[in-house]
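One chain of protein is taken out of this complex; the other chains stay put.
This part shows subunit A:
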Amino acid sequence: MTTTVEETAPAAAPGPVHTGRMGGLLTALAPRSTPVMIVGGVLAIVGAYLPWVTFVLNEGAYPEKATLNFFVAPFGVSGFRLHLLILGVAAIVVAALPRIPARHRIVRGLGIGVVAVSLLNGLWITVSGGGLGAITAADGAVAFGAIAALIGGIVLMLGAASGGLEPKPVWEWQLPWWVEWLLLLVVFAVVLLLVAEVLTSGGQGGVVNPYAGVVFLSLLAALVGAFAALNASGLLTWVGVVSERHRLFSVIVLLVCALVLPLTSAGTEYWMTVASNIGVYAATAIGLNIVVGLAGLLDLGYVAFLGIGAFVAANLSGAAASQIGIHVPFLLVMVISAVVAGIFGAIVGSPTLRVRGDYLAIVTLAFGEIFVRSAQNNIGGLTGGANAIPNIPAVGLGDFKFSDSITIGSLRLPSGVMYYVAIVLLVAAVMLVFANLKNSRLGRAWVAIREDEDAAAAMGIRTGPIKILAFLIGATLAGFAGAFFAHKTGVVAYDSFRFLESVTLLSAVILGGMGTIPGAVLGASILFVLPEKLREFSDYRLLIFGIALVLIMRFRPQGIIADRHRKAELADDDPEDVAREAPGALPTEVKP
């Protein structure tokens, strides 16, 4: 039943010879990679149990009883310390079992997680504690948890690197269909719970809850490690293959999972609002992904289309401040908003006939500025200027308003849950649009234009209309999202659509992975959840975005979730992996 295509190197084989920086150290460690990895795992566990902070910080006690003394509560570890414990134990187990394929690679993933968690918490404590004393020795107390765990993580990564990183194994298990369905159900349920956990972790950021940001980031860091390890084991790829085999089933289950999120711990009004906002930006990001990811047209003013959709909807909502005093049904409003945004999209897209690349980016940038300035100055009285258009009525069906809470028997769903359901359906529809377009004559034409515009023209593609169509469709999708946005937030103001928002959307697409649906959704989620969690860091928000983007571009240029093509395009640009992988790691690769 189990077949692995890749052979795993026997554990007893002499270690690989390393070159480059630290090559000598790695070669020396190579024969002892297993004990080294176990030592790293043990250090991570020790770090989880040691105290982390020497004194109570000004903002209040650090989460997870990090100020407690050694072994006060041996089984009471929770939060980031629990994550470290799990990562450490997992690393030891994997390191100690030589039969696990690609175990060095898995341990490297776990090591990355340990390093990230300990570095993050350690740095946070150091900064808010006002110096290194906070994580070493001060006020007569010692706290070496952060340092022990960090060293443990580094040792794990060193040990893994010295053992030689095996190629990722490929699993070709075929189970009976019902087992696979069950497995997919479990996987998606776990994903749902994880999403709820990530969303709510740390709670709502703000003055009363100073550690919301770090708890959230720490969970993310631990998940990154776990994800890297799972990915290294090849299991993630296998689950992907299985879900591809049962595509329709997976899509339905995922949709259902998204719809039952209000029943989890995330089912409060606040998180529903956050989730709905993410949905709006995810839908917009998918639209942008058509323009940027597929057609390769850099659009720096894209959020203007979201704004156009929102202002059109606001003016047709019957709000007191709107210029047009009529109330149009919501579904019709959505269509009108989308059409108007699409028309503007086509107008903005028309310069693409003449300008390319950087010049096009400047044209779109200018368009975004024109829109914001016009809205700010209330041109035509349609935008309310600095007063915005407030009090947009909630969407309703008869007497029921989308903003009401729902009570079914003993189950009470928070207010805003209907908006959440609606946005999930909208995002699903936008995804369908994207996927269908991508796999069509039109989608291929876009990609061809992105790859080589002259060659595309020589293949009979009318590049001009096709590029304008990309702008038009992208803007239409943003218009839909904008109409929704107007009713959901109740206020439409020009400053929701500034250049910064365009850049954030673009970052979401690049961060998540250009040309992929999950990438855009993931990117939008990350970039729009972070500000909620890091309220106290709102001044540094852009700095953090910038650093994150630079890191992503350095270590994973294809984005978190890579398009199949882009992955291959950029795969051999990762010098580290290519250098250390055994020959034949890329069996299908034929070098030109």
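Here is the rule we go by: a residue touches a chain if its C-beta (ideal position, glycine included) is under 8 Å from a C-beta of that chain, and two chains touch if they have at least 3 such contacts; residues count from 1.
One rule holds in what follows: contacts and distances are computed from a predicted model.
Between the names "SHS2 domain-containing protein", "ABC transporter ATP-binding protein", "NADH-quinone oxidoreductase subunit L" or "Transmembrane protein", the one given in UniProt for the chain missing from this structure view is "ABC transporter ATP-binding protein". Which of A:Arg245, A:His327 or A:Arg462 touches the hidden chain is settled by the complete complex: it is A:Arg462.
Which of A:Leu110, A:Leu220, A:Leu360 or A:Val447 touches the hidden chain is settled by the complete complex: it is A:Val447.
Residues 433, 436-437, 440-445, 447-448, 451-452, 454-463, 469, 473, 565-566, 568-569, 588-592 of subunit A touch the missing chain (whole complex, contact as defined above).
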